[in-house]
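Right, one structure below, let's go through it.
Right after this comes subunit A.
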Amino acid sequence: MAKLLMDQLTKTYDNKVTAVENFNLTVEDEEFIVFVGPSGCGKSTTLRMIAGLEDISAGTFSIDGKRMNDVEPKDRDIAMVFQNYALYPHMTVYENMAFSLKLKKMPKEEIKERVRNAAEILGLMEYLNRKPKALSGGQRQRVALGRAIVRDAKLFLMDEPLSNLDSKLRVQMRTEISKLHQRLKTTTIYVTHDQTEAMTMATRIVIMKDGVIQQVGTPKEVYDQPDNIFVAGFIGSPAMNFFKGRIEGDSFVMGQTKLLIPKSAMPEGRDGQEIVIGLRPEHITHKPHAQVDVLEVDLDVVELMGSEYMVYSKIEGHSFVGRVDANFELAAGTVFPMLFEMDKARFFDPETEVRIK
Partner candidate 1 sequence: MRTKDFAYWLFLAPVLIALTLVVVVPMLLGVYYSFTSWNGITTGGFVGFQNYIDLFKDERFLDSLWFTTKFSVVSVILINFIGLSLALIVTSRIKSSTLLRTTFFMPNLIGGLILGFIWQFIFVKVFASVGEMVGMESLQVWLATTETGFWGLVILMSWQMSGYIMVIYIAYLQGLPNELLEASEIDGASTFQRFRYIIFPLVAPAFTVSMFLTLSNTFKLYDQNLSLTGGGPYNSTEMVAMEIFNTAFVQNAFAYAQAKAIIFFVIVAIVALFQVYWNKRREVEM
Partner candidate 2 sequence: MKEFKFKKGLLASLLVTTSLLAACGNGGDEEGSAAEGDKVTVDIFQFKVEFKEQFENVVEMYEKENPDVNIEITTVGGGEDYGAALRSKFASGNEPAIFNIGGPQDVADWNDSLAPLTDTAAAEAALDGTLEGVTVDSEVLGLPYNQEGYGFIYNIRLFEEAGIDPASITDFASLEEAVKTLDSKKEELEIESVFALPGKEKWVTGLHLSNTFIAPEFDHNVMDAYDSETIDFTYSDAFKKILDLQNDYSKQPTVSLDYSQQVEELFSLERVAIIQQGNWAYGSIAGIDPEFAENGIGMLPIPVEGYEEGGLPVGVPMYWAVNKNLDEEVVEASREFLDWLYTSEAGKTAVVEDFKFIPAYEGYDTSKISDPLSKAVYDASQAGETIGWVFMGYPTGWGEDELGSSIQKYLSEEATWEEVIESAKAAWESSRQ
């Protein structure tokens, strides 16, 4: 089990392109950390620096207080699961899982026991003698996990392990990985571009953009208290709606539209200033008896999701998505009263894009 410290971690290629800049993070033992962000944000590069597959250009990375910058990957006591599984095609499932143990010169019996344990956990017992080619995608992913598990390593690294699976299998493997983590309690760093995976699996999420950390926090924190417009927009699906306007007295004004902001939610000292407000879809809804902040809008698209509708519309040129309980018929093209729950709104500075608290 391990405690990680990343201090000012930086990666530059050929002294020109900066992939990761001043990455600071402390990971406690048993944590399941998810790095999330759009492609090219530096999350994989960071992971590879942790693994030792990339040199660290500047800064320090340590495990349990021991500096790891110049330690070979094989000596870092880490296990890694790759996006394309990276199974050795010429070895059977058993041999794939036993490979690292064999290199450590572990006694045969112990190898056998460990591999069997892992296979049991992952439901791979019947496939031990197969070659990877004869396995389905999900099974291959399990073998890749198994290969990591048998190592009994201090740290698990997973680089988009589910992105090659179909959506149903992805959901299933997601829970399996979570269960595995609860069972083994190994410190894990998981890289994904899928915010759903991040939200469902992580104990803490690290959101990155352009090589810089945007926010670190629990799924709830980053969802409810996003530090900036990027995080707010990235986490949550459908994404948060943003409206640009101005504070005038107790109201938020954009164009001809005026929305009243409750006193408790009103940001201080912003009267008369430009501002961006963010409202999640669940906070643009319909309530039968609502009086305040209700706007009649034209519904452009209505999607029935089963228990609720996602409705797409526009006010003052801003498109937005709202969410309405599906206890009555609703169709596109109608005019419909939507409630903007301004007490749930988040306020952002239009210049810095930082949230105003």
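Here is the rule we go by: a residue touches a chain if its C-beta (ideal position, glycine included) is under 8 Å from a C-beta of that chain, and two chains touch if they have at least 3 such contacts; residues count from 1.
Selection rule: all candidates are chains of the complex that A comes from, given by their letters.
Since the model is a prediction, treat every value here as computed from it, not as a measurement.
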Report summary line: Touching subunit A in this complex, from the list 1 or 2, is candidate 1
**Report entry** Of subunit A, residues touching candidate 1 in the complex
**Finding:** 51-53, 73-74, 78-80, 82-84, 86, 88-90, 99-100, 103-104, 131, 133, 147, 151
